[in-house]
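Excluded from the complex is one protein chain; the other protein chains are retained at their positions.
For subunit A:
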């Protein structure tokens, strides 16, 4: 009976976790090759060729990757700095509550708040007008729907940074970093060396899988770039949904091509990053 339990778990995992995704992927693949779809007439490469030749997908992919990278770098870097500098203060109940609070706010709400604050008719624009710093709304700098994705990055950082602060605080406790730091000092390390050789490597090593997963999460994020992003290039999910919901029915298949391509690239990246290490896993 005991031996059956792991099998039941595996079957449930396949049924709930893998099967729906696999079926959706196969459907998208068939759609992208014109095998299924209202106006599609049979197997064709034309949608794939159209997507690959237009270059919009790859422009969007690079744009999304850059935004995700900048947001992750700022969030992880900021969380490391806050954790190392203010660890003892953050362990106080009220401050840890403040750190949890942003995690409870959905992405769409965060995006809306950032828009309310930074748009040309938003809170800061109005304050700037009231103080006489700008003469009209158009004088206020483009902080949302802008080329440099400042609004998107700010929203992402607001969402991700508190999570990593809490994660690093837990790693600090669980890995006994305070004791390891004292030991390193006792072996001759100065405070800078303790941070560089002990605290940073251990925190980053323990968080590396979550850093990659969060990067992928941001790469495929939808609501925030929909509210705060620019028209072109758009982040990937926004581009894919736009294509799939086109009035031009031919474009729907191109949307599925983009979705399949994105899935393949992300899956290949995840396998490349995690598979060799799993083989050598120590725990």
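Basically, a contact is a pair of C-beta atoms (placed from the backbone, for glycine too) under 8 Å apart; a residue touches a chain by one contact, two chains touch by 3 or more; residues count from 1.
Basically, contacts and distances are computed from a predicted model.
S.K.: Match the chain absent from this complex view to the correct UniProt protein name in "Cytochrome d ubiquinol oxidase subunit II", "VWFA domain-containing protein", "Anti-sigma factor" or "ABC transporter".
M.R.: Matching the unshown chain against "Cytochrome d ubiquinol oxidase subunit II", "VWFA domain-containing protein", "Anti-sigma factor" or "ABC transporter" yields "ABC transporter".
S.K.: Considering the complete complex, identify which of A:16, A:39, A:52 or A:182 is in touch with the unshown chain.
M.R.: From the options A:16, A:39, A:52 or A:182, the contact with the absent chain belongs to A:182.
S.K.: Quick one: say which of A:46, A:173, A:205 or A:245 touches the chain that got left out.
M.R.: A:205
S.K.: May I ask you to list the residues on subunit A that touch the chain which is not drawn?
M.R.: Contact residues on subunit A toward the absent chain are 175-176, 179-180, 182-190, 193, 197-198, 201-202, 205, 282-283.
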